[in-house]
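Other chains dropped; remaining ones untouched in position.
All chains are identified by letter, namely A and B, in their written order; residue positions are counted from 1 within each chain.
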Amino acid sequence: MTRVHIWGASGYAAAECVRYLDTHPFVEIVTLESRSHAGARLADHFPLLRTTSYRFDGEGSTAAALRTGDVVIAATAHGEARAFVPQFLERGASVIDLSADYRLDDNAVYGLAEWNRDAIADARLIANPGCYPTASLLAILPLSRLGVPRQLIVDAKSGISGAGRNPSVGSLYAEVSGEIRPYGLGGHRHQPEIERLLSVNGVPAPLTFTPHVVPLARGMLADVYAIFDAPLDSDAVRAAYAEAYGNSTFVRVIGADGTPSVSAVSGTNDAELRVDVLGNVVRAICAIDNLGKGAAGQAIQNLNIMLGYPEETGLHARAFVA
Amino acid sequence: MTRVHIWGASGYAAAECVRYLDTHPFVEIVTLESRSHAGARLADHFPLLRTTSYRFDGEGSTAAALRTGDVVIAATAHGEARAFVPQFLERGASVIDLSADYRLDDNAVYGLAEWNRDAIADARLIANPGCYPTASLLAILPLSRLGVPRQLIVDAKSGISGAGRNPSVGSLYAEVSGEIRPYGLGGHRHQPEIERLLSVNGVPAPLTFTPHVVPLARGMLADVYAIFDAPLDSDAVRAAYAEAYGNSTFVRVIGADGTPSVSAVSGTNDAELRVDVLGNVVRAICAIDNLGKGAAGQAIQNLNIMLGYPEETGLHARAFVA
């Protein structure tokens, strides 16, 4: 049994990790550190963890309990991980960081499992990808085998749980309901993350990225439009996606009579992907759960790869915390 | 033109008052005081006020601008009104208080317009009823002419805007969506308010009151069950409701083939009411908008009555702020 610590355990992604790990056969949860919720039962804060008996541990409990070989899942707010993760690594633990802190950092392995499996297997520090980058990159990267588009457009739609559980006016039911809200119109944190990975993976195309909040709790759809100078060959495009994901447990490529569905992947680590060649444009649409493949699910997938467990261990059941 | 000040102007009910008053022909809004939002444009905080040009005024602006004969609509959090309202009154203003502060106080007139019109017309200080008490009392009070029930049950369902615009975990989209949440199971602030008014109006029956949040931004349905020792006469019951609301501009009594609808009253000062005699039980179901008849709409109705304007002035258009 691998000992796992969830550090910063009061948010949606952390709770979703608990749900996945609760049935994981090779892992035990040792600490669930939360400054704000110390002592409380998770069951009282997350209805979907009702049947578990975990309690939040207090500040410092991760560090106190840490042993060599443990895994820390860091799920704190962006900006806090850098202050603590080095200590965890020094103490002999591996770390999977769900914040943005290490995503642009060469000292960490970028945890996009389908595209970085070997490095993840050898990693001690994994920067777990953002939800928007996950959906966008899964849709774009197969194109790397076909040439660099003149322009990339990513128009992404997300459920509001991506904004976290820290209360803010913009996340209130009365504000999200009945609204479609484009945001980050002057620039979004995830844009450089996507651009960096595109560059690393050989698709250094200019990117226009526009995120939107739509009225649902969880789920994400990214529509990627890759504009080329001339039409690509449809068969070659299809072949590239088939090659990329034909053996994937989690990424399903949908045919020309199907539709990627957020409902179909909600509560899972799955992704659904459909690609069409429309004149000079390749349109690839990817549906994920922002808290699943876009956060907690991918973290568990990375944990499995890092520890040498079968990749889908603990990821069969739907997990829902919001 | 009557000069109106909205004191505590950053919440949903206050903004809804602005929408109603913006087209009110006999009233001008002089100050919109908000400690937290001073200087900001309402249009930037409330999409549904987009076409207005109001700005929030800073702390103390109401007091500074106040003149004899002005009206202050107090829309601060519960507990703050008592510290300021006496000064406003002393300065010669009339006050309509949307908080709970004066609802149990004999120095204020309880602003349930359909049942207290004469006293409202003469009032200087009006305690605007809570949303739950409004829906409950509109449904119950006609029964006062028929006897005191052995027991009253009020099972009420509300949209989340009733919890205000101050962000809290319980009001987040991801928490309200997919949930039906009974609350206040150990006692709710509105219960004594309802009980007091029942007693004052001759229906001193024991009350069981259970509020619920359901997934919508605005709207409220209260199901009232009055248990008697013997069946009431259906015709007498219908006659009591017809007499109570037959001349009402805002309360519609729906017949036996109709259904009270929250959608139908959403954004309005209307109420829809259906009453059935079912054995020993009289069931009266009342639909209102918690921000309309349950807050801002009723405040404007009270303002009209107090100032001698036609009761429906400014209340024709639907007003929506959430």
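Here, a residue touches a chain if its C-beta (ideal position, glycine included) is under 8 Å from a C-beta of that chain, and two chains touch if they have at least 3 such contacts.
Just so it is clear, the structure is predicted and the values come from calculations on it, not from any experiment.
A single sequence accounts for all chains of the complex, and while 2 copies are shown, the assembly in the file contains 4.
Here, only the chains that are shown with their structure count from here on.
Annotation: 44 Å between the Cα-based centres of subunit A and subunit B. Subunit B meets subunit A in the complex at residues 12, 47, 159-161, 165, 167-169, 171-179, 215-218, 322.
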